[in-house]
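The structure under discussion is supplied below as structure tokens; questions concerning it will follow.
The complex appears here minus one protein chain, its other protein chains still in place.
Here the chain labels run A and B in written order, and each chain numbers its own residues starting at 1.
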Amino acid sequence: MKSLPLSLLVGSGLTLIFIIMAGLSFVWTPYDVTALNIDQKFLDPSLLHLLGTDHFGRDVLSMIMVGTRNAIAVSIIAVGIGMIIGVPLGLWVAGSRMNGGSFFDEILMRGNDLIFAFPSLLMAIMITAVFGPGVINAIIAIGIFNIPVFARMTRGAAMGLWSREYIMAARVCGKGMWRISYEHILPNILNLLIVQATIQFSIAIIAEASLSYVGLGTQPPMPSLGRMLNEAQTMIFFAPWLAYFPGGAIVTMVLGLNLMGDGIRDVLDPKLRQRKGQDVVA
Amino acid sequence: MLRFISKRLLSLFSTLFVATIVIFLMIEVVPGDPAAFMMGLSTNTEAADALRAELGLNAGVLERYFGWVTGMLSGDFGISYTYRVPVSGLIFDRMLVSVPLTVYALILSTVIAIPVGVIAASRRGTAVDTTLMGVAQVGVAVPNFWFAILLVLLFSTSLQWFSAGGFPGWEAGFWLCLKSLTLPAISLALPQAAILSRVMRSSVLEVMNEDYMRTARAKGLSERQALLRHGLRNALIPVLTILGLQFSFLLAGGIIIESIFSIPGLGRLVFQSIAQRDLIVVKSVVTLLVMAVVMITFIVDLAYAVVDPRLREGSN
Partner (left out) sequence: MKCLLQIMMIWLSGICASFGQNTINLGLQLEPPNLDPTSGAAAAIDEVVYGNIFEGLVRINQKGEVVPGLALFWELSTDGRSYVFHLADGVKFHDGELFDAEDVRYSFNRARAAGSTNAKKYIFEPIVNIDVFDPLTVMITLNHARTDFLFNLGLGDAVIVNESSAANNAFNPIGTGPFKFDKWVRGNSINIVRNDNYWGGAPSLVSATFKIITDPLSAYTAMMAGDIDAFPNYPAPENLFLFNNDANFEVVIGLTAGETILATNNKKAPFDDILVRKAMAHAINRTELINGAMFGNAVPIGTHFAPDHPDYVDMTELYPHNLSKAREYLKDAGYQDGFTVSLKLPPPIYARRTGELIAYQLEKIGIHVEIENMEWAQWIDQVLRNRNFDLTIVSHVEPMDINIYANANYYFGYDNQEFQKIIADIDESSDPRLTSELYKKAQIKIAEDAVNGYLFQLGKYGVWKNNVRGMWDNYPIRSNDLRNVYFEGGN
């Protein structure tokens, strides 16, 4: 067996670290993140507080652990929404187009164009202006923009498969559109979906950070990486670690996910290798 | 070709039409209104009611929708509820800041990304390639607002090369403005440059496998010569597509960066208008941004169709 690509090793290593940190935070953090202790504010990183403390005397490492957990949870659900709605939509319109109807396909593609045309951060801000800030609305705001990504991708890949011979054969056997989609098409595009999901996941992490940076994501006292950065802004002149560590955590986590995505792609489908990087644009 | 264009135009206008409805409805359901906002903690509901009437907020839904759309078609975006000046003027003033900032950021990102992409591609598999693409991977992962904070720490606080606040206004001189836009432009450019260099690299790799490149090399040109003379132009096409999309993305996506650096751009205008419920400004700006994206997509599609006739048939 050929050795695994470096990007996959490094990427999954980094991702694993964050998953462990996030998982650990359910049962243990060095300090309680909701306990405020003003006497302990702005402590430099030390053995007692590995990453220092913030303006309320909270332990930054503990906050990053819980913040990571929240970011991962939000991203998984948001990307999940995108896949659960987007993939069937894509399969459906591809199937119906291949079976003669292009009406729904037109509608879907126009809908896609429409969503893509809206500036995403602005829309997220609008959504929270309507429903109020909070983690659920952040998930919705991020999730909505994931739907067209998956729908478009699934549709494209599925249409390519519909003209293959074995699908033709299945059609001749009288299998219905949904059955073919489920039995023959979905398994064949799974690789693509996994790679895309990894990329969308890393985009969602940054989106969550941006939203909570402007105060619209996870609400206090639950820590979030973006809000930590926002709160740190006026304190970086005397407590720069408050900006370094949460930001560093975001970067490392996203980097890990992207590397892992690239790695998976290389392993699953070497042909795709060349197109590396193109999907990161959205 | 004409059929293709008319079909595309039709879908462009239908998208825009639906977009105005979506935007309008969204604005309708936003709770709170500018009159209440402007009265603050005052107990005087009578004054808020009077203000609401003065601002024309009491008209019916349909009346306001058609008033807004027909107004926009004739270039009249209405009067801002809070500033009490024409919205078009407000938007224009902000464009004078946001467009240069976006262009500046795109120039920076292109200037970085194209050489990086070309070098990485032409040295593919080497340590140079791995390093450059590794750096690009990190660049993609950096949230631009965090990068902005780091830039402020380094350049404004430690080195004191740039002040990180405000915009002097174009009448203060070009260089002064350029200077004040530099840190924001760099913050916006970095993640874009990282993405762009990856696209550039794969695009160059793809082009190098094309037949005409093989021919060129068979004629005795070195790989680099072949690339520079024939390949680069073709490799740039996907890059241009992405640049087009990035332009509209950055125009609106500068919200956070604009507020970190206190720059009076379009993003901050919308952000503030949402907070103050100056919704007439919000809907106009969002419509303009949507229009920009739709137009750019249209132009890109058109360009592709010109380059590749196959796309004209069954373009979906």
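Things to note:
Here, contacts are C-beta pairs under 8 Å (C-beta built on N, C-alpha and C of every residue); 3 or more make two chains touch, one makes a residue touch a chain.
Being a predicted model, the structure only gives us computed values, none of them experimental.
Residue B:47 is the one among B:29, B:47 or B:61 that touches the chain missing from this view. In the complete complex, the hidden chain is touched by one of B:39, B:138, B:221 or B:288, namely B:39. The chain not shown here is touched by just one of B:85, B:178 or B:228, and that residue is B:85. Listed here are the chain A residues that touch the chain not shown: 34-36, 38, 41, 55-56, 129, 132-134, 215, 219-221, 233-238. Within chain B, the residues in touch with the undisplayed chain are 31-33, 36-44, 46-47, 50-51, 53-54, 82-85, 90, 93-94, 149, 152, 156-157, 160, 163-167, 169, 259-262, 264-265, 268-269, 272, 274-278.
One rule holds in what follows: only the chains that are shown with their structure count from here on.
Look at where the CA atoms of chain A average out and do the same for chain B: the two points lie 22 Å apart. Chain A contributes residues 102, 105-106, 109-110, 113-114, 116-119, 121-122, 125-126, 129-130, 202, 206, 209-210, 213-214, 229, 232-233, 236-237, 240, 243, 247, 250-255, 258-259, 262, 274-278, 280-281 to its touches with chain B in the complex. Within the complex formed with chain A, the chain B residues making contact are 11, 14-15, 18-19, 22, 26, 29-31, 137-138, 140-143, 145-146, 149-150, 152-153, 157, 195, 198-199, 201-202, 205-206, 238, 242, 245-246, 248-249, 251-253, 255-256, 260, 267, 270-271, 274, 282, 286, 289-290, 293-294, 297, 316.
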